[in-house]
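All protein chains but one are shown in place.
Naming follows writing order (A, B and C), and every chain is counted from residue 1.
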Amino acid sequence: MIENLQLLIDVSLLAFLVLIVFASIKMTDLFVVTMLFGIFSFVSALLFLDLDAVDVAFTEAAVGAGFTTVLMLSALRLTQPYENVKHRHSVLALFIVILTGAALFYGIADFPDMGDPNAPVHQHVAPEYIQLTQQKIDIPNVVTAVLASFRGYDTFGETVVIFSAGVAVLLLLGMGQVKCKQEPEENLVLWVVVKPMIALILIFGLYVQFHGDFGAGGGFQAGVIFASGFILYSLVFGEMYARRVVPAAILPRLAALGVLIYGVTGLMSLLSNKPFLDYNALSSDPVSGQHLGILLVEAGVGLAVFSTILLIYYSFSGREVKHHA
Amino acid sequence: MMIIDWISDICLLLGGILTLTGAVGLLRLPDFFTRLHAASVTETLAAMLLIIGIILDTGFTLDSAKLMLLILIMIIANPTITHALCRAAANGGNTPEMETGNPLQSSSQTVSQSSQDKQVQTETEISGKEPK
Amino acid sequence: MHELLEHYNYWIVVILMMMGLYIVIASSNLVKKLIGLSVFQVSVFILYITFGKVTEGSPPIITDNTDVYSNPLPHVLILTAIVVGVATTSVGLALIVRIQEAYGSIDEDEIHDMDDKDDFHIEKQV
Partner (left out) sequence: MDLMMHLPVLIVVVPLLAGALIVLLNHRKGAWLITLLTSIFLVYASVQLIQMVGQVDVISYTLGGWKAPLGIELRIDALSALMVLILAASALLVSIYALKSVEKEIPEQNHVLFYTALLLVIAGLIGISITADAFNIFVFLEISSLSTYALISMGRDRRALHASYHYLIMGTIGATFILIGIGFMYVMTGTLNIEDLAQRLPAVADTNAIRAAFAFITIGVGIKAAMMPLHQWLPNAYAYSPSVVSTFLAATATKVAVYVLIRFVLSLYGIEFSLVQMPFDNLLMILGTIGILGGSVYAIYQSNVKRMLAYSSVAQIGYILLAIGLASQPGFTAALLHMFNHALIKGTLFMALGLVFFRFASTELSVMSGMGKTMPLTMAAFTIGGLSLIGVPGTAGFVSKWYLVIALLDASLWPLALLVLVASILTLIYIGRVIEVAYFRPVPEGRTRQKVPLTMMVALWIFALSNIYFGLDTEISQGMASLAVNQLIGVTP
């Protein structure tokens, strides 16, 4: 019964996704396309939830539907919201797309059935992850365990990726400056409601940060949520005030600090001649060493992500609309 | 126990019906403000009824406590969002249709402003119908 | 019914990928290209997450209620990939803003024409 229900949700959400993308191919108003993309991300987050990927769903909802959409709207403010309607060399495009599609259809033909517990994916490495997480790491959320310990090196790379995105955006757009006149209009309802809301968002961010061992969440999601609290503040009360709370100039340093926290935590194990990121070296008891290690690297990820996301937002929103000479 | 189950079912059913009416309203109503009105039904009352139905169904656990928090946030946030949207639309030069007596009779053709036309077009295309 | 649905996810994912790729190649608007790219990436994410699903499994958070968990590894991979996706999108948008400022357009065909003019201009100087 439950399985059928899950399948039903799965089928309808995927159908939704196709409709949304189809609509965005047709649309020429970029605002609409952006909003459609936000919806697309949100629906795919629901789909991830339906497919048991709670952490992924959380991230996709926060990043895809939340931050990316805000970013695209900020970018549209600085560019043009309409697309010139013309379809150029669509024959070539169709050819490439059909070729790719054919290769994909060819490839998926002998995939194991979806959800088949005997598929190699579920037989080879995954059972060991679940078993070892219980034995050696002793936290309930296996995804966090794999993310921060088993494949901690990937996650270190991930933190560097977001850091390098911050560096890239900063190189391209600079930190931006805010003139006093850019204050938003007075809106009492928003002011009253948003203030306690921001407090709630920040508390929720902290909860997600430190509850990642037990449930969905972790440094990355927490960083995005925390940053979105400040983004909300700057949207409602004006960026000038937000920059007074968190000055733009310290954000790159905070992001770098986040990366360094992660890296140095990894290097700690070298002191006792264990490999990079071996958290067993952090404490005399291996399990508590793992706990400490995961806590530290998650803190690094959270800090790096929070500061980079906010930094990128500042870079876009603080840039003046320049008209081409 | 029976009664609670009944109440839960009624809540879920009512929530479902309201969601549906909200969706119909979103598609059929003539201008931005009336549509927003329809949407706000879905995002406040319907969503709340659905969540209450679920809470009653699962009984009092940690999950249902979280759901109650969710209701609280929805009560505060959703009307505010609707308000902010309305204001933004009004400030952007989008005025409500006052002249036509019965708003249901004014079709999308009579709505003159281009931004509204676009809105209509968007939603009809999503729903798979041809725009007029 | 079930037999038919066992590859349903994969089919739809392939269709989504094709549509995303089509937007990237056929659209000449830089922002829309980037959106198409994101759609393409998100469809790959769905592909991976579908790999990880186990029938009657539950999310990979250890509880006493069940022994069957979905595969956590694809989830971890896709968490990383989502971060990569948002990083790419933000760098792409920053580039688009700069292109708008430098060329006054975000239409690729127009920008190409201007590039050609730049080339020509320099050749004339020669």
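The definition used in the following text is that a contact is a pair of C-beta atoms (placed from the backbone, for glycine too) under 8 Å apart; a residue touches a chain by one contact, two chains touch by 3 or more.
Since the structure is predicted, the reported quantities are computational estimates derived from the model, not experimental observations.
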item: Partners of the unshown chain among those that are drawn; value: A, C
item: Hidden-chain contact residue, picked from the options A:70, A:93, A:142 or A:161; value: A:161
item: Residue touching the undisplayed chain, where the options are A:57, A:121, A:208 or A:248; value: A:121
item: Positions on subunit A where the hidden chain makes contact; value: 103-104, 106-112, 119-126, 128-129, 132, 149-154, 156-158, 160-161, 163-165, 167-168, 170-172, 174, 252-253, 255-257, 259-260, 263-264, 266-267, 269-280
item: Missing-partner contacts on subunit C, residue numbers; value: 21, 24, 30, 33-34, 37, 40-41, 44, 47-48, 51, 73-74, 77, 80-81, 84, 87-88, 91-92, 95-96, 98-99, 102-103, 111, 115, 118, 122-123, 125-126
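Following the convention adopted for this analysis, only the chains that are shown with their structure count from here on.
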item: Chain pair showing more contacts of the two, A-C and A-B; value: A-C
item: Most distant chain from subunit C, judged by the mean position of its C-alpha atoms; value: B
item: Interchain centroid distance [CA atoms averaged], subunit B/subunit C, Å; value: 30
item: Centroid distance [mean C-alpha coordinates] between subunit C and subunit A, Å; value: 14
item: Of all residues in subunit A, the ones touching two or more other chains; value: none
item: Of all residues in subunit A, those that touch subunit B in their complex; value: 19-20, 23, 26-27, 29, 32, 185, 187, 189-190, 193-194, 196-197, 200
item: Residue ranges of subunit A in contact with subunit C within the complex; value: 2-3, 7, 10-11, 14-15, 17-18, 21-22, 24-25, 30, 33-34, 37, 40-41, 44, 47-48, 51-56, 59-60, 63-64, 67-68, 71-72, 74-76, 78-80, 83-84, 86-90, 92-94, 96-98, 100-101, 104-105, 108, 111, 113-117, 119, 121-122, 125-126, 129-130, 133-134, 140-143, 145-147, 151, 154-155, 157-158, 161-162, 164-165, 168-169, 172-173, 214-216, 220, 305, 312, 315-316, 319, 322-324
item: Touch list for subunit C against partner subunit A, complex; value: 5-23, 25-29, 31-32, 35, 38-39, 42, 45-46, 49-63, 68-80, 82-91, 93-98, 100-107, 109-110
